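Omission of a single protein chain aside, the complex is shown with its protein chains in their original locations.
Which chain is which? They are A, B and C, in the order written, and residues in each are numbered from 1.
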C-alpha cells in the first residue's frame, strides 16, 4: 500500500497516520523525495481502507500488489518524465539517443565526439571515466580530470553528460560535472551506492545486473526512489546465459515487461548487450520496437584503436546510419 | 572445405576427387540433396587447392571455416528461398506471417481459424496435432485425424500447413497433409529424426533447442542438409535462463547472428519465446527489426478457452493489430 | 491421487472405480506395469476418499501432491530396488560403480576393459555404440555389431551391460544384448522413446536433460513408469550454466532432492558432469556424500587415444584409486 501525504500535513497528523497503519499490521517507511512525501506500507494483511481514508493529511491511498511499490505503475499511471534542461527531455514521447565512447581517452577524442554528436543532433554523451574491470591490471579510466574535460566540451555545446559512478565517495566529486549518474551492472546491487544516489537531485541511469531478475532490478530502483530520488532510468544491458557466441545475452523481453510494471523510462544498451559491432544496429532497432524509450550506443572515430570495447563500438559512418534508421522508425511508430 | 560436384560427374571421376581429398588428410562425406551433389571435407590441415582444382567433375570449391559447412553463408552468399507453391514463398524479400492455434482442437476451430487467416491474407497456418508435454497426463493432441481435418480446410483455401513431427514413425503418415514439418525444441537434437527429415522433399522448420548454443542449432540444421534436404527454416523460440518472469527468454540476438552465419531463412516464435500475451506483439515487431524473415504466432478465437498455451495466445482482434503493424514495418524496412 | 488396484479386481469393478473417480472431477489413467496395476488420478478438486474407499478391487489409495505421481516417494516409502540378476543389485544399500569407455571402439578394447573391471570387481560396464554427436560428421559409433561384441565378453564374465538407445527403432535390436537401456541427455524429453521404453521389462538409466528442471526430469521418469516399466534409474550428468571452464555444471544439489522426492535410485555421471579428468574423482566422491546410489565413470586404458571424450576419462591407475576411495567412503557412510 502506498499513501501520498499532503504538503500541508503536519507532524501530528502524520504520526496519527503512521500509528493507524501500524495498528493494521503494516510496517511503514516514510519517503520524502524532492517532489513528494510518501508513506510506504509493507504487509500482507487485509486492510479496510476506510479506517485510514478519512485521516487528515492524506492526499491519496493506493493498493499496490507489486513487491516494488514506489516504482510500480499500479499507483502512478503516467510515465515518469525526466527533464534535463535545455530541451533535453527523457520520456515516452520522444526516443532518446545517447552515444559516446566506452572510455574517455583524451581531450581530442572528446572534441571529435562532441562535434559528431552535434552534427547528428544527439543531445546526450556517454563516456566512462571510472572503468570497472575484471582484472586489476586493466586500464581503469582517467578519473575526475577526464570527467572535467568531458564535461567542459559537452556543456559548451548543450550536450548532457552521462558517466558511471562506482562508489559512494565519487558522488560528490562527480556531481558538478555530470547530468546523469550511471550505475553499472556490477553495482546493480551495491545497495549503499543506491541509497546515496537516492539523496541527490540528478537522474540515475541504472543498468540491470547481469544476473538480476527483473524483480530484483526493480527492487534496485526502489532503493533509489525510497531514498528520495524519483529520477531513475532503467537500462537493459544483457544477462548471463549459457550462450558463448556473445559477451552477454541482450534480454529484450525485459523491455515490454518493465514498461508494463513500472512508470520509469526504459533504455537499452545494445553495444554491451550483444557485444558484436555488426549486430548492434539491428538490436538497437529491435529494442526500439520492443518499446525502449532510448538507447545507449558506443561510438568511436576509430573503434579499432579504442582503449576498450572496440569490438562492439560503431564508427561514425555506422553510427550515422543507425541514428537515421532509429529516427525513421520512431516516426513510423508514432503513426502506428 | 566444400566441393560442389558437377551433374555430369561420373563415378570414376568422383572417386578420384574423394581419393585426392583424403590424401590431403581430410574426411569426406558425399551429400546428395534434391538439388545438388556436394562433397563435404572435414579436416584441419592446410590444403593446396590447386592439387584438386583441376580434377574433372568439380563445379566449384569453397573454403569454409565454420564448423557447420553446408548451412554456412561462406560458400552460398545468396539466401535460400523456399517456394511452397501457390505463390507462397519464404525468403528474405518478403516477411512471412504464420499463425494458428497451439493445438488443433476440432473442426469448428479449424474452419474459424482458416476463415480468419483468409481475411487477413495469411498464407501459412500452424497447429499442433502431436503435442510434446512435460507430463504424460496432459493432452497429447488429436493425432493424424486432427491433421487430416486441419489440412483439408487449409488446402481448400490455398493455405499451407505447418505442424510438429515428434518421431520418425510419424513422418510417413503426416507427409500427405503437411507442407512444412516442424521440429520442436525438445527434439532439436534428436539426430535420428533430423536424419530422416533430411530424406524428404518438404521443408523443415527447425526450432532452436531451449538450451542449444547457436553453433549447436546450426549443427542440427547441418544434419538435415547433409542428409539431403536443403529446405530448412531456422526458428528462434526462447532459451532457458535464470529469469523466472517468463516461460522462456526469447533470444533475439540469435537473429542477426543466424542471418549472418547462414544462408537459411530465420523465423521467430514470440508466442513461446516470451510467453505472455501482452508482450507478444512488441516482441514480434522487435524480432522483425532484428532481421527475422517471418514469425510464428499463436492465435485463437478465445484464448481463455484454448486447450493449451492460452496465456500466450492472441485473440483475433490482437492478431489483426499485430499483422497490420508487422506489414507496415515491413514496408518501412524496405524503404530504409 | 494414486489408487493401487488389487490383482483380483475384475473389469466390472475396475470400471466402477474409474467412474466414481471421474465423477469427483478427476482425469484417470490406467497404468499396468510388470508388477502392478495403478489408477493415476489427476485433478485439483478436493475429494472425499470415503466415497471411493469402500469400492471393491482397491488395494490402497494414496494422496500424492507432487505433479509426478508414480515416481513420488509420497506413496512408496521404500526405495525401488533393481535386481539385474547374478547378484548385481542396484539399491540404496550398496553403492554401485559402473565404468567403461565413452565409445566401444573394437574387440581388443572391450576385452581389456572387461578384464580390468573383473579385477576391480566392478559388475556393470558402460559403453556407447550409438553416439549422439552435435556434428553429423563426427564418429557415430559402431552400432549393433559393436554391441554384440561388447555384450558377448561382458556376459562371459558376469558383467552387466549399459548402453545408450537413441531411437525407438533401436530398442528391439538392442534388447537381447543390453541389461540397462541408457537414455542420453539430448533425448531426456524424447517422449515417444520414453513411452516405448516403458513397454519393456529391462531397466532404464535416464539421464537428466542438460536444461531439464528437476521437476521435468521426474516427469520424464513418470513417462516411462506410466507406460509400464518401474525399473528406472535417475542419473544427474550436469546442466548448462554460464560457466565456461567446464563442459557442463554437475549439479549435485539434484541428488538429495531426487532422493527426497522420489523412490527411484539416483546415479551420478561425474565424467560428463565436470568433464575434466583431474576433477572426476573428487566429484565422484562428492556425489556419493550427497547421497548418490551409484556412479557412471568413463575409463580407458589410454584416454589420450580414446575415440571420444578422452579429456574426461580416467586411466586404469586413476580408476583403481577412485574405486578404492569410493568403497572406503561407502564403508564409512554405513557406519555414520
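We adopt the following convention: a residue touches a chain if its C-beta (ideal position, glycine included) is under 8 Å from a C-beta of that chain, and two chains touch if they have at least 3 such contacts.
Everything numeric in this text was worked out from a predicted model, so none of it was measured.
Asker: Based on the whole complex, identify which of B:241, B:271 or B:312 touches the chain you can't see.
Answerer: Final answer for the missing-chain contact: B:241.
Asker: Among A:27, A:199, A:305 or A:334, which residue is in contact with the omitted chain in the full complex?
Answerer: Of the candidates A:27, A:199, A:305 or A:334, A:27 is in touch with the missing chain.
Asker: Check the options A:51, A:115 or A:167 and report the residue that touches the missing chain.
Answerer: A:167
Asker: For a quick check of understanding: of A:182, A:226, A:253 or A:271, which residue touches the chain that isn't displayed?
Answerer: Only one of A:182, A:226, A:253 or A:271 touches the chain omitted from view, namely A:226.
Asker: Quickly run down the residues of chain A that touch the omitted chain.
Answerer: Chain A touches the missing chain through residues 27, 29, 40, 42, 67-68, 132-137, 166-169, 186-187, 189-193, 195, 209-211, 215-216, 219, 222-223, 226-227, 240.
Asker: Applying the definition given at the start, please give the residues of chain C touching the unseen chain.
Answerer: Residues of chain C in contact with the hidden chain: 211, 213-215, 239-246, 249-253, 255-257, 260, 273-274, 276, 278-279, 282-283, 285-291, 325, 328-329, 332, 336.
Asker: Please give every residue of chain B in contact with the chain that is not shown.
Answerer: 240-242, 244
We adopt the following convention: only the chains that are shown with their structure count from here on.
Asker: Tell me the chain pair with the top count of C-beta pairs in contact.
Answerer: Greatest number of C-beta pairs in contact occurs for A-B.
Asker: Take the average of all CA coordinates in chain A, do the same for chain B, and state the distance between these two points in whole angstrom.
Answerer: That pair's centroid distance is 38 Å.
Asker: At which residue positions does chain C touch at least two other chains?
Answerer: Touching at least two other chains: 240.
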